[in-house]
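Complex shown without one protein chain; remaining protein chains in place.
Chains: A, B, C, D and E, in written order; residue numbering restarts at 1 for each.
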Amino acid sequence: MTPVSRFPVPALAALPADIRERILAVQEKAGFVPNVFLALAHRPDEFRAFFAYHDALMIKEGGLSKSEREMIVVATSGANDCLYCVVAHGAILRIYEKNPLIADQIAVNHRKADLPPRQRAMLDFAVKVALRSAEIEEADYARLGEHGFSDEDAWDIAAIAAFFGMSNRLANAMSLRPNDEFYLMGRIPKR
Amino acid sequence: MTPVSRFPVPALAALPADIRERILAVQEKAGFVPNVFLALAHRPDEFRAFFAYHDALMIKEGGLSKSEREMIVVATSGANDCLYCVVAHGAILRIYEKNPLIADQIAVNHRKADLPPRQRAMLDFAVKVALRSAEIEEADYARLGEHGFSDEDAWDIAAIAAFFGMSNRLANAMSLRPNDEFYLMGRIPKR
Amino acid sequence: MTPVSRFPVPALAALPADIRERILAVQEKAGFVPNVFLALAHRPDEFRAFFAYHDALMIKEGGLSKSEREMIVVATSGANDCLYCVVAHGAILRIYEKNPLIADQIAVNHRKADLPPRQRAMLDFAVKVALRSAEIEEADYARLGEHGFSDEDAWDIAAIAAFFGMSNRLANAMSLRPNDEFYLMGRIPKR
Amino acid sequence: MTPVSRFPVPALAALPADIRERILAVQEKAGFVPNVFLALAHRPDEFRAFFAYHDALMIKEGGLSKSEREMIVVATSGANDCLYCVVAHGAILRIYEKNPLIADQIAVNHRKADLPPRQRAMLDFAVKVALRSAEIEEADYARLGEHGFSDEDAWDIAAIAAFFGMSNRLANAMSLRPNDEFYLMGRIPKR
Amino acid sequence: MTPVSRFPVPALAALPADIRERILAVQEKAGFVPNVFLALAHRPDEFRAFFAYHDALMIKEGGLSKSEREMIVVATSGANDCLYCVVAHGAILRIYEKNPLIADQIAVNHRKADLPPRQRAMLDFAVKVALRSAEIEEADYARLGEHGFSDEDAWDIAAIAAFFGMSNRLANAMSLRPNDEFYLMGRIPKR
Partner (left out) sequence: MTPVSRFPVPALAALPADIRERILAVQEKAGFVPNVFLALAHRPDEFRAFFAYHDALMIKEGGLSKSEREMIVVATSGANDCLYCVVAHGAILRIYEKNPLIADQIAVNHRKADLPPRQRAMLDFAVKVALRSAEIEEADYARLGEHGFSDEDAWDIAAIAAFFGMSNRLANAMSLRPNDEFYLMGRIPKR
């Protein structure tokens, strides 16, 4: 079995208090510590900046729902072949959407997913930012506008695709292992 | 929700007897009819040839285990962005391996999967057949040989990658929808 | 000179009767045995399934002429850099079309071939199935429809592109050598 | 002339105090405000996280010199076709290296730059993280090790390539305009 | 039938004397006027430079045989999907080599052609110049050296690949039609 990360993973006790507290809080909520927290804690300053950025993009009001934000993560992480992000954010997306199928659909090929045209357009834009950002132009924003996305929404889509473009590259470089727990989360419909 | 296929899907009662019987047999065994059977039944002759070919490659003795054959399907279907094959054969692989994690690992990036060097080499070869077959050369076979694969095994790997290269293209062209059942299969460890 | 295949090629006498008969029949008709028959006969079950599938797609009534079916083979085999299929099916196409130029035109770049818009559209679709099947969508089918192709025709185009995508990968993996006879066939106009 | 960004650029006076102070500090040091500060200030939380991350990676002790860190930025930004980052970080690199040629060399093709093998290996790794991160494996780290890079250095290289992969995508999406001042900086050798 | 070129093709009588004479000379030798002469004659100065360059690379003494030079043309023109150059230079190669098969083999996939290791190495280098010239490095020259190629030979290989890279782009842009005569030339072994 591959380790959490090919880089050293610090013991919780050895971490600065603020990082340990964030980790304990997420553990309390999720029931386990997602490996990205442990792996990035090897570099406390980068950990703090990473999660500050993450929260600024993912936990906020705005035109995109929390679930749509996770769709962007899953689609672009699939395009970047990032195991950690596909598995971990796929779990979150299933829970938000209460849909056990949607994450695999979007990760493999968002064009074949059960999505309305609005979300298809959102993911087309996100995947273009992920794979061919130099070719983004005003016509791409216009297409988003036709589906009701404001310019602020477009920034969000681009920024999430860009941030997880970083995250995907970090996870690939460190061979970040998804926690076993993620694979099953959100797959069994609650009654 | 997207349909089973963008092409017509025949009613079971309208099918030739041999095809109906095969479908009923698979239904008996699996508890449901995988959509690929229904979608391909639109063309009975192609249905017969497809499953004859499938069986010749996937159900046989030889140097590759049944589970290794499914690994090849999942890795190459991931490389070809084929939703149906990733989801359906991912399910089969989880069951064969009694491992709820391995299919997602291989589908997203086989290089990060929990695999011994032998299976890593097998999938490297399979993915090269899937994506750059014109560049296959003797050095690729030699590398397989170093991991204990015979020439007959190499044929099997190449043929499975090639057959599912066809299957992936068919499924993508017809927007073949994976059955909902596949997504959860093999994810909950039996006790 | 490279051999017929990098894998063993069975002697005709050693083959199962049905396979030997098919090979003798093709030899009678063509005057020689195309190497794909000999190379695949190494695996009788795969041989049978392969040619059953081939016949189901290539020898049938329908909206596509036999010649158009071969055009699809040549264009997609060129896109996949498959020597055997370009040379062997190029020969067949020249004979069907009674046109000594068309096969090379389509194999190198179908956009520059002497083709009416209908066949150009057919080959655009086929090459997209061959190279980027995950991106096929309804707009592609609509474009075919504008050129008079029915949905059943579209299935045929996709299925032929997919089947020869398999065939190309097999031939590349086994370094299948085209028979010398194919190179000249159909190049000298009959009077 | 294209604007600073296709998104709104806030007036300095309207900004939160901490952001305004950071901007004034950089203006004092550089003589002008790099446009990335103004463009990102449209989103104060993202601004803060972005620069915290930037500083954690770029302003620190470690095995990589400040100049080597900028080389990574320039090489990967060139690979991602990001005008802002090539021009702005090219300027910084010229100044750090006191070399008016090195930035253009690295941005266009780092293989042709006046670099010792150590820095060539560093940039090969960085560009692989930028373009094919899913294929990074232990052999890549071993090659870095042969050139004297520690594992912590390798993290730095990967993290800088990943962070600017994000930055490049943001800049491309917002059409971030490099300040005119950057183009000439560091090109005229001081005496 | 597509025309010789999508641009105007001048009448022979209207051409400057030196160009007309070159064309008449080639017609005397070949029995017809290859279309590239007619199409480029639309621009006399470019015509003169093009053929001066062509002759400097293709008609000269040196470590490469005339036939090897044509192999480079055919392999790189295949890689660039250039119909005119594959067909016209394929004909010349067949005649030089007295081999009716070699041109199609090299055009479709030089790795599968009946070639000794020396010529395989030559074409590997040529195709890399054609498709990924920015990645050419000393190791590529060393590999040529192992097969007995001098540095001057390496220049020739690179220069021929580069010149026909230009020629391929011109021919593709003008939809240059190969003369019908080329398709059959060299295919019927002389006795």
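Everything below uses one rule, namely that a contact is a pair of C-beta atoms (placed from the backbone, for glycine too) under 8 Å apart; a residue touches a chain by one contact, two chains touch by 3 or more.
Because the structure is predicted, anything quoted here is derived from the model rather than measured.
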Which displayed chains the hidden chain touches across the whole complex: A, C, D, E
Of D:Val4, D:Met71 or D:Val86, the residue in touch with the unshown chain: D:Val86
Hidden partner interface residues of chain D, rising order: 1-2, 78, 81-83, 86-87, 100-101, 104-105, 107-109, 112-114, 172, 175, 177, 180, 183-184, 187-188
For chain E, the residues touching the chain missing from this view: 6-7, 42-43, 45-46, 48-50, 52-53, 55-57, 60, 80-82, 129-130, 133-134, 136, 138, 141, 151, 155, 158-159, 161-163, 165-170, 172-174
Residue ranges of chain C at the interface with the undisplayed chain: 109, 111-112
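One rule holds in what follows: only the chains that are shown with their structure count from here on.
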Distance in touch steps, counted as few as possible, from chain A out to chain C: 1
Angle of rotation relating chain B to chain D [CA atoms, steps of 5 degrees]: 120
Centroid-based (C-alpha) most distant chain relative to chain C: D
Centre-to-centre distance between chain E and chain B (centres being mean Cα positions), rounded to whole Å: 44
Intercentroid distance (Cα basis), chain D paired with chain C, Å: 51
Junction residues of chain E - those touching two or more other chains: 109, 112
Overall pattern in which the protein chains touch one another (line/ring/star/complete/other): other
Pairs of chains, among all present, that meet the touch criterion: A-B, A-C, A-D, B-C, B-D, B-E, C-E, D-E
